[in-house]
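For reference, the structure is listed below as structure tokens.
Only a single protein chain was left out; the remaining protein chains are all shown in position.
Chain IDs A, B, C and D follow the sequence of writing; residue 1 opens each chain.
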Amino acid sequence: MIPDLTLELILYSTALGLVSIGLAGLVLSRHSFRRVLALVIAEAGANLMLVLAGYRWDAVAPIVTTLGKQPQMVDPVPQAMVLTAIVIGVGIQALAVSILIRIHQRYHTLDRNEMAELMDAEIAATAGTARDVSQESPLGERPIPPITGSAVQARGGRS
Amino acid sequence: MNEHLMLTIALPLLGAFLLPIIMRSSLAMGVWIGPAILGYGCWILGNLWLHGNGQPFSIAIGGFAPPIGINLYVDAMALLFAFATQLLGLIFWPFRLDQDTPKRQALMLLLVASSTGLALSGDLFNLYVFYELVAVSTFGLIAASSSGAAYVATIRYLILSGIGSVLTLFGIALIYAQTGTLNLAHLAQLAPDQLNNDLGLAAFLAILIGIGVKAELFPVNTWVPEVYATAASRLSAFLAGLVSKLAMLVILRLLLLIFHQPEATQVILILGILGVISGEFAAWRAKDMRRMLAFSSIGQLGVIFIAVALPDERGVLAVLALSLHHMLIKSGLFMLADHWGGSLDRLRGLAATSPLAGGLFVLFALSLVGMPPLPGFWAKFTLITELAGQTDPLYMIGLLVFLLATVIEASYLFRVAAKMYQTKPTENVRINAPDSGGLSLTTASLFGAGLIAVTVMVSPLGEALQAVAAQAQDVDLYIQTVLQQPLGERQ
Amino acid sequence: MAPMELILELTLMPLIAFLVGMMMVLMMRRIAAKIQRRVGPPLLQPLYDIVKLHSKRTQISHGLIHDIGIIMAMGGYIAAETLLPVPGMNGIAEKGGIITLLYLMMIPSLGLALGVGQCANPNGSIGIARALTAMLAYDIPLVIVIFGVAYAAGTTNLVDIIAQQQAGGFAAWGAVEMPLLAIAGLIAMHASLGKQPFEIYIAPAEIATGPMVEMSGKYLGGLFVMQCFQLYTTSVLYVSLFLGGGTTWFDFLLKSFLVLAIPVSIAYLFPRYRTEDLLRLMWKWPVMLGLIGVAFVL
Amino acid sequence: MILTPLDELLLFSGATLLVALILGRGLAAGWMVTILYGGQLLTLIKMAALGYSDTIIHASINFEIMGQSLSWRFDALSWFFALITVASALLSSWFSCGEWERSFKQHGGNIWLYHSAMALNVFTMLILLASGDLLSLFIGWELVSWAGFLLMAMAGGVATRAAMRYITYAMAGGMAVFGGIALVYVAAGSLQYEAILTAVDQMSTTQLWMLVVMFGSGFGIKMGLLPFHLWQAPAYAETPGPGSAFLGAISSRMGLFAILLVLVKLFGIVNIDSLKIPFTLIDARDLLAWIAVFTIILPTFTAMKQNDARHLLAWHGIGQGGYMLLGVVVADAMGGAGGLLHVFNHATYQAALFMAVTAVIHRTGTSDLNKLGGLVVRMPLSFVVLLVGIIGLAGLPPMNGFVSKWLVYRSLLNEGMPLLFLAAVIGTLGTILSVYKLIHNIFLGQLRIEHEQVKEAPWSMMVPMLILAAIIFITGLFPGIPLAWVASVQEVIGLPVTDYTLGGVESVSGSLDMIWVIGVLFAGFGIGAVIFYSAGRSKRVHQLDNYAGGHFLSADVRYQYSDNFYAGLMHLIGGWYRGSFLWLEKSVTSLVDFISLVMQGLYRRANAEFYLLSTALFVIAWVVI
Partner (left out) sequence: MRNLTGLLFAGGLGFMLLSIAINLDFGTPTMLIGGAIQSKALQETGATNIVTSVVLGYRGIDTLGELSILFAAAASAGLILGRRHTTAGTQTAGGFVLRHGGSMLFPLLMTIGFYIIFHGHLSPGGGFQGGVILAAAFFLPLLARPGAQLHHGTLSLIEGFAGASFVLIGLIALQQGKAFLQPMLIQDTLGVLLSAGTLPLLYLAVGLKVGAELASLLSHLAQTESDV
């Protein structure tokens, strides 16, 4: 059979499309649960890519059914790897969801920006520092202390 | 004997699985299991280091000859980092006892096991698995501080790390599709023919960005400040000190063995430079100790990335020296942060109440900025002489940025030091974690003592590191060690 | 050179300077009188003045530094005279040179400043502040001029500078070779004499004669002596630099008096400058002339 | 193992540090440390042969670290600077013994830290001076920087802030040097002086330029060269008491030492001279000379506006550094000698001046020039020391400052550099103005009523001050003594050697013999005294027995003319003080602040995914396209 160019293209673009959709979802959506879902989609794309790497025309699943002459089999290694990757993905997603549950309980929001704001405030409060948000009166001491006009006058020096 | 090396990964895993069960029946026995396992691991690795013949060797897991099965590649560099992992795991062991102890300790064991695996593994996909295990156990441990901020920091880290994984996996898929193998030695053999092209480069960059998340590579390191600020200090110390270095090690290995393209080093160099700039400048304004250390860590890792981009043996030496130095210093500093906690303003006059801590801070800071007899100087010296020797003007920029960053670093570190030595304490310093206050100071002193010991022995250590670097840099040695006979099926 | 001869020179040179200086004071006062249509003092009037001041009864001292200041003021000039060659006598001019001379001429100012400072009179202090400011004003063009001359001669040795000019005759005179420098030098010299319109630090109407405010009797006498030396030193220096020094005493003295006559004649025609105007004036024209002159020399 | 004299010196110095560390809290700590400094000085004198020849004494220790060999040795250059260092440490330490120590402790000072910091400074400076290769030079350099930081910061408060500013500058300098060393290493393949000497000839112009800029600015920061001078005055001025004398005398000269060693000896003035700046007529050497000249003028005129004695002196310290560099850069026999001799001379009078001011502070509690006056009657010896010091500082005969400045002027004259010459003289004139203000406002004029009972400084302070004053005068009278050392230094660093005599310099184009000059000067004073005292006795009256504006003065009326001393001058040039360098410093700080803000914003407002995505896109796109 002549390798079908379109099939190849379709499969690859499906895999990459999934990754792209996932990435776009991660960038675009603000709701964290959606972002986790987007991550799942992207992972699916990567897994698909991995499986495609082991695909072989005219081959059967890598299970020995008859002894003696073996038919052509697809590469078993990517399959094993995908199996691993999927389970890893599941673990991470479950963890992500459990964290999201807690966040929702604490902050009552899953919006990315609101979450970040609240987190920042909490970190600052724990550390005991003022939050450095105001552009008008930036906080923080300079290592080279600025010399005030009055001090300059008092020293009588300017150079 | 060599086979026992496997125990350094297997035993922590076993311990982690059994720990919750054992602890349920006997807490007293349970608390000693983790330290015992890690101590044994240290002993194995130390023994190997002392009694080994200095030649790298390879362990085939499951007895399958390397290109087919997975192998551990043990050279001096791997051994060094594996040992550091076990040792730091022991030092930063979460002793705290409460209802979550079993899980926390189990996660810590997993973290150590996987970090060791990351240092030793010789298979691309296996590295990915260990990398993910590091990630997941890290998430658990960060979130274990159970503040809202920690949860948010974790989820942000998790998502970023997740995208990183996707990209890494994608890169691995590309490489596998191209070469049909995952073994690093085998890949190294094939790379000049098959990966020295756009595809190989794209795969590497995807992996770089993916693993870079952990290695605090410039634009994907935004998790760093918040995670280090919210996680327990001991964990932050472990993460900043060790885990980032291991990710760096993986990148270094891939770069050395497989991806020799100049574009690859250029990308690393540029991102490293940006990392230095962003980290050090951000640290300059930081107002609490943890975040300052986190930003400074980003800057330091940027410096190490610059070193990674250096092509030859002295470059590897610089990476090793800088990594080990930073490991020592940052761990110590985070321990001090644990001891003090909180905002920098509260440190005013602190040296009077706790002179040891003040002295340690100054010592660490001096070494960090590269005050000569201290080891930091030698690491930086190696780096800059190597940087200056490159013809590409980009390296020159790297050199200048590095120098500038050091000035800024000195400025903000000694601003803190000066504050500490101010005569009048304005208020009583709040010790953040009362139960670990003494412990963390002791730990910090340990690192301080280590630093001084290294200072004294800098000459032999430098030579030893040079040998390590030479070994790590030798691609042929790697291939020969792992693939003892050429593969029949090679096309 | 025989030591005896040298010692003789070293004693004679200040003595001559003193005598000539007194004559110069006399000339100055005579010129002033002429301009102001007065008769003017008799020949020995300066000497009378000195003797009178030194023999006064009430001699108020404000302390040791007050005394030492006056001594330094006189001593500095006395020493300076030995560095200034006159016809037939070189003194130790070859061991110092023009830069040393220039700096020795600052010693009297310093001495005066110390002495006045001890008096704790604010007018005196203001006067000194002004005097030092004036020094800053006129020394800048003066230094340019001296640089130009010394560079042109290739030496800082005054004896050599004079010898070079004399060897070349009139055409080799500094004033001919370096007219711009000569003009700048003249202006700077005028200012350094502290005569009108540059007498900002005396300024009788403003700060009650400034440095002199607490001086009486021998103190003022010392200052009088100093002034004699000052007039002499300044004019002889100018003559040495620009007018070929003196081959004989006659032309030497003639040149010196003539040179001095120029600023002195001008002096009584003008009112006083303000401090900053003096600075501005000094830093503008003479400096510009001097720099152009130096550019020619280089 | 046989110890070489250099080993002995370093061991002695280390022992001093140890003693200070261990016994620094004890009663007689100051004396002990002082005696040990004396021991160091004796060891140095044992090595005096170095000062008269171009031999080298090696230290027995040397290391081999990471492929770099480190060694230490002394030659005439090191010996010359070491002599100044140890001597000023000895005198400063002597000064601090006894009464000053006690009062320092009473005011809450940490005397242990003071002694240790001083000993550490001396020790590190000796290590720097002994450096036998570029790497040990850098190690010494950094050690000296941090030791200086310790001494400057120890007073707390304003001093700590000044020290912070210092360390930021010093780090910047250190890093510039570090980068330079890396470049040299690459070019020469080694950091040994011999290797560098041979490599310099092969270097391209660009390489040499970079090296000159990096080393020049790095070392220049320590010297307080423009535009990196802002840190120095406050840092030195705020250092406690004798510490400021020590720092002012020698600390920033370490920069000059390094410049001499690296730029002059290793790179060679000739090579620097060949570096042309495009589109202008000047080259790198002219640039250095002009920097030196501006370093003379601007800080000197800044000093004139200071109202604190210590700040005034510290600003002058910066300005005087310019003369040294100027002389060295002109680099003919006289210029080099002048620059080097000025190091010695400056150390003597600057230490004396700082000590005198410290003595005044010790007695009156202030160094504010508007709160002092008339102390000459109460502290006559201090006055004499200060007078000798300011005459030296102003560079007038008969003190030693005159000789070195004369040499510098002469070299400028010989080389035909009118503008530099003019600028140097302007600096001297400015110095005269401001030192008169110093002595007038402290010792002359009206004695304040609260200082009526002030006593002369104690002998523990007075003796070192008088010794310094004597040195200033004697080396002014016999400049040949230090010139002998200077000549061998010139030989060592490859400059033409000056032809010196005991009394000065011999030269075809005009020589100087200070013995004669001072002789006639004192003879002149003698004649003046005879004339003066030949008149009748004068009546000693109270200081306030005079009139001002037709009104008598009384002690309760403050009638001292001290503030805005040079009002007329300032009326004209006051507007020229633009604070440009402060502005520059502030704008750099603000720039760093701003970038820092941006970077923090980058992390705080992080849209991490977006960063990741765009980075991935860009790098992959770069590969594909």
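Please note the rule applied: a contact is a pair of C-beta atoms (placed from the backbone, for glycine too) under 8 Å apart; a residue touches a chain by one contact, two chains touch by 3 or more.
Since the model is a prediction, treat every value here as computed from it, not as a measurement.
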item	value
Contact list for the unshown chain, restricted to visible chains	A, B, D
Where the unshown chain meets subunit D, residue by residue	607, 610, 613-614, 616-617, 620-621, 623-624
Contacts of subunit B with the absent chain, listed as residue ranges	3-4, 6-7, 9-10, 13-14, 16-21, 24, 59-64, 67-70, 99-100, 103-104, 106-107, 110, 113-114, 117, 125-126, 129-130, 132-133, 136-137, 139-141, 143-144, 146, 151, 170, 174, 177-183, 186, 198-199, 202, 487-491
Where the missing chain touches subunit A, by residue	3, 8-9, 11-13, 15-17, 19-21, 23-24, 27-28, 49, 52-57, 61-65, 67, 70, 73, 75-81, 83-84, 87-88, 90-92, 94-95, 97-99, 101-102, 105
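We take it that only the chains that are shown with their structure count from here on.
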item	value
Set of chains adjacent to subunit A and to subunit D	B
Central subunit by CA centre of mass proxy	D
Contact-richer chain pair (by C-beta pairs counted) among C-D and A-B	C-D
Distance from subunit D to subunit B - Cα centre to Cα centre, in angstrom	45
Whole-Å gap separating subunit A and subunit C, where each centre is the average of the chain's CA atoms	87
Shared-contact residues (touching 2 or more other chains) in subunit B	156, 159, 163, 167, 284-286, 411, 414-415
Junction residues of subunit D, two or more chains touched	161, 164, 168, 593, 597, 600, 604, 606, 609
Set of all touching chain pairs, with the criterion as stated earlier	A-B, A-D, B-D, C-D
In the complex with subunit D, residue positions of subunit C that touch it	10, 14, 53-65, 67, 70-80, 82-83, 91-92, 94-100, 103-104, 106-107, 110, 113-114, 117-123, 125-126, 128-130, 132-133, 135-136, 139-140, 143-144, 147-148, 150-151, 154-157, 160, 200, 208, 213-214, 217-219, 221-222, 225, 274-276, 279-280, 291, 294, 298
Subunit C partner contacts - residues on subunit D that touch it in the complex	373-374, 376-377, 380, 383, 387, 391, 395-397, 402, 406, 409-410, 413, 416, 418, 421-422, 425-426, 429-430, 432-433, 436-437, 439-440, 443-447, 503-504, 508-513, 516-517, 520-529, 531-532, 534-541, 543-549, 553, 559-561, 565-569, 571-573
Residues on subunit D engaged by subunit A in the complex (per definition of touch)	161, 164-165, 168, 229-230, 233, 298-299, 301-302, 305-308, 311, 315, 577-582, 585-586, 589, 593, 597, 600, 604-607, 609-610, 613
